[in-house]
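And now, subunit A:
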Amino acid sequence: MIVPYTHVMLLGAIVFLMGMICTLTRRNLIMIIVGLEIMLNAAAIVFVGAGLQFQQIEGQVMALFIVAVAAAEVSVGLAMVVCIYRQRHSIDPQCIENSPRVPDPKAASEPLTLNP
Partner candidate 1 sequence: MTDWILFIPELYTLAAGGVFFFFCLGRGRPGRDYAAAMMLSAAGLVLTVCTAGFEGLVFEGVYQVDLYSQVFKALIYSGFFLTVCLCADLSGVDKARHSEFYLLLCLSTLAMMLLASSVHLLTIYISLEISSYSLYVLVYFRRGYPKGAAPAFQYFVFGAASSAVMLFGFALVYGAFGTAHMAELMGQVPARINEPVVFTGFVLSLSGFFFKLAVFPFHLWAPDAYEAAPHQVSAYIATASKVAAIAILVRMIALTGGQSDRVAWVLIFVSVASMTAGNLAAMAQKDIKRLLAFSSVAHAGYVMIGILSANAMGYTGAIFYGLSLMVMKFTCFMVVVKAADGGRNIKTDALAGLHQRAPVLALALLLALFGLAGIPPTIGFTAKLLVFKAAMEQGLLWLVIIAMLNVVISLYYYLGVLKAAYFTAPASQPRAIAVSLPFRLLALAMIVFMVAGGLYPRYMTALAGAMTAGLLP
Partner candidate 2 sequence: MQMHAAHFPFLSTILLICVSGLALVLVLPKNSNAAVKWVSAACSAATLALSVFLFAAYDRAAGGMQFVERLDWIPSMGISYLNGIDGFAAPMLLLTGIVFFTGVVSMWELDFRVKEFFALFILLVIGVYGMFMALDLFFIFVWFDVSLLPMYLLIVIWGSSAREYGAMKLTLYLLFGSALILPGIIYLAAVSGLETFSLPALVENASFSGFEQKTAFLLFYIGFGILAGVWPFHSWSPTGHVAAPTAVSMLHAGVLMKIGAFGILRVGMFLCPEGWMYWSPMMAVLAVIGIVYGVMVGLRQTDLKFVIGYSSVSHMGIVGLGFATMTVDGINGAVFQMFAHGVMTALFFSAVGHIYDRTHTREIGELGGLSAVMPAASSYFVIAALAGIGVPCLASFWAELLVFIAAFRVYPALAMISVGVLVVNALFMLRVVRNTCFGPLNPRWAHLKDMSFAMGMPRAVLAAAIVGFGLMPFLMYDLIQTASVPLIHALGPAVGLAGPESVETLFTELMSVWP
């Protein structure tokens, strides 16, 4: 006997939302991806827990595939970040934003190569 499934689910939910917070509030493209990874991890936790609850391997298989997908996600995501960094010399999400309505004094001091 370990713990009720509910507790695993709760743990998953908490981790998921932490990842979500990271994605939503960190002003850093890499941290956005970090947040996404944490969210995927949370889903994997719930899958494994649920697999145990039903005494199935299915949940574990899911978790395994999540790890694989996470790898793909990270590679593409980070490649994009690198790409953006090369273009903009910044990984602030502000730098890829389109609207001029939120002026950023610091960003303005840095020369942004919007259109080389």
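Definition applied: a contact is a pair of C-beta atoms (placed from the backbone, for glycine too) under 8 Å apart; a residue touches a chain by one contact, two chains touch by 3 or more; residues count from 1.
Behind the choice of candidates: all candidates are chains of the complex that A comes from, given by their letters.
What you are looking at is a predicted structure, and each value in this text was computed from that prediction instead of being measured.
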Identity of the candidate that touches subunit A (this complex; choices 1 or 2): 1
Candidate 1-touching residues of subunit A, taken from the complex the two chains share: 5, 9, 12, 16, 19-20, 23, 29, 32-33, 36, 39-40, 42-44, 46-47, 49-50, 53-54, 56, 58-59, 61-62, 65-66, 69, 72-73, 76-77, 80-81, 83-84, 87-88, 95-98, 114-115
